[in-house]
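Heads up: the structure comes next, in structure tokens.
One chain of protein is taken out of this complex; the other chains stay put.
Let's look at chain A:
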């Protein structure tokens, strides 16, 4: 069994957390070869080579691979597929964009957001916003899967895999990158943070999200949001936690002014400890909370921030 795993490389830099978590899952399937693709990927490859359980790192460098566009990366991966039984990636937005395309090029089905590995052909994945978990067995010769990182621990570092440069197919010129709008932040990244504080519609405005930010800073936490908070413009889209946003499983998740719709729970109910602050004692969020506190968030959150 041999696994090709697409490392998460953004602007030449390796996302160690997402990649190392996916390596843990991939290593259950066979020897892991990591693919680092980008306009520049050499530094990422150096970092990737230290992940334990990785045997080889392939480096593909070409300007066409620079902005994680699906078409060139999928063509590259489909070209490499012959040597592997499994093709995988952490279930980031980049991989969700690319891997189904790889699967179709190979005429195989994709398994997205895999949360458990039963054996080399059999996988678990959540469906219906996490209301059910399905076990599926693939009949395809090559298995293509994205791995839900929140359910796997990161592989350690200290390894020293062999690094090999590979050729890149000629670009097809289908899509072209225009710009990225990325907010710089000193806070921990949402999907890898040990603590997350999320705000919902109850916060009421973008200005008042400062209440959430202060609590997050006190806790050294990342910030999340419900869809309603994002749709209302209180928080940026990349803070959305849920069925269609990010999936997180921190040690501590604090939900403030969030009712607990199933679509939100889908993204956070595997957190170790959940705290909910809501003025409505009937709010469904209390059904998954380890500690629930009923009251006005504008009074309780500043008090909590101060007493921590």
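As a convention for this text, a contact is a pair of C-beta atoms (placed from the backbone, for glycine too) under 8 Å apart; a residue touches a chain by one contact, two chains touch by 3 or more; residues count from 1.
The rule is simple: contacts and distances are computed from a predicted model.
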| item | value |
| --- | --- |
| Protein name (UniProt record) of the chain left out of view, among "Sulfur oxidation c-type cytochrome SoxX", "Electron transfer flavoprotein subunit beta", "ABC-2 type transport system ATP-binding protein" or "Aminomethyltransferase" | "Electron transfer flavoprotein subunit beta" |
| Option touching the unshown chain, where A:165, A:205 or A:244 are the choices | A:244 |
| Positions on chain A contacted by the hidden chain, ascending | 10, 67, 69-71, 74, 92-94, 96-105, 107-113, 122, 125-140, 172-183, 191, 195, 219, 227, 230-231, 236-238, 243-244, 246, 251-252, 262-263, 269, 272-275, 281, 286, 288-294, 300, 303-304, 307-308 |
